[in-house]
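Here the complex is missing one protein chain, while the rest keep their positions.
This part shows chain A:
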Amino acid sequence: MSQCRKRCKRQLTKVARYFYRFLTGTLTQDSIEDDFELSTVCHRPEGLDKLQEQTKFTKKELKVLYRGFKNECPSGVVNEDTFKLIYSQFFPQGDSSTYAHFLFEAFDTNKNGSVSFEDFVTGLSIILRGSINDRLNWAFNLYDLNKDGCITKEEMMDIMKSIYDMMGKYTYPCMQEDAPREHVESFFQKMDRNNDGVVTIDEFIESCQKDENIMQSMQLFDNVI
């Protein structure tokens, strides 16, 4: 009852104020003015020297990376939507948003919903300047969606589907519905040594080290920057 009365009183005061303003003719305030955009959360990265110690990049490379990073995200952090937008510019024919989501999860190590420049550079340092084992570890981390230490068939299916989505519709040969599934089957056949339905990190690294193609393609990242 008191709540009702409070609400009534509030409404009455609002009406009275409206009539007062109506009679005396004060200028109405703009409503847009009131929502200030104080949402410019500006994040500054740590010093150049500190970053150079933490990662394996030279100062020059860090500068180049930072310039590109800041161009797209002047506030200093990337949120998931911007990340997806940037990534989709490279794949005009397909839909890269799912894969970009998985990438974002892998880069966002402290799980706060945004990727700062430090996260960005740390991830890149592992991929581009790390040893083969580091890279394989990072790839495993990407595939392991729930970060429980093993890749299940469902997780792999999601990843595979997201990769195939990036191809888009216009491919040769025509994209079949079960192409991702077949790919996942062959992947598990190769990787899952003890046939328990999941791939652990050791199985993964062991199988990758035995595969010539994978080893060779891992070396591709040596001169990306």
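One rule holds for everything that comes next: a contact is a pair of C-beta atoms (placed from the backbone, for glycine too) under 8 Å apart; a residue touches a chain by one contact, two chains touch by 3 or more; residues count from 1.
Following the convention adopted for this analysis, contacts and distances are computed from a predicted model.
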Absent chain [UniProt protein name; select from "BTB domain-containing protein", "Hemoglobin beta embryonic-2 isoform X1", "Transmembrane channel-like protein" or "Cytochrome c oxidase subunit 4"]: "BTB domain-containing protein"
Candidates A:Leu62, A:Val77, A:Val198 or A:Met218 - the one touching the absent chain: A:Leu62
Absent-chain interface as seen on chain A, which is shown: 21-28, 30, 32-33, 36-38, 40, 42, 44-45, 47-48, 62-72, 74-75, 86, 89-93, 124, 163-164, 166-175, 179, 183, 217, 220, 224-225
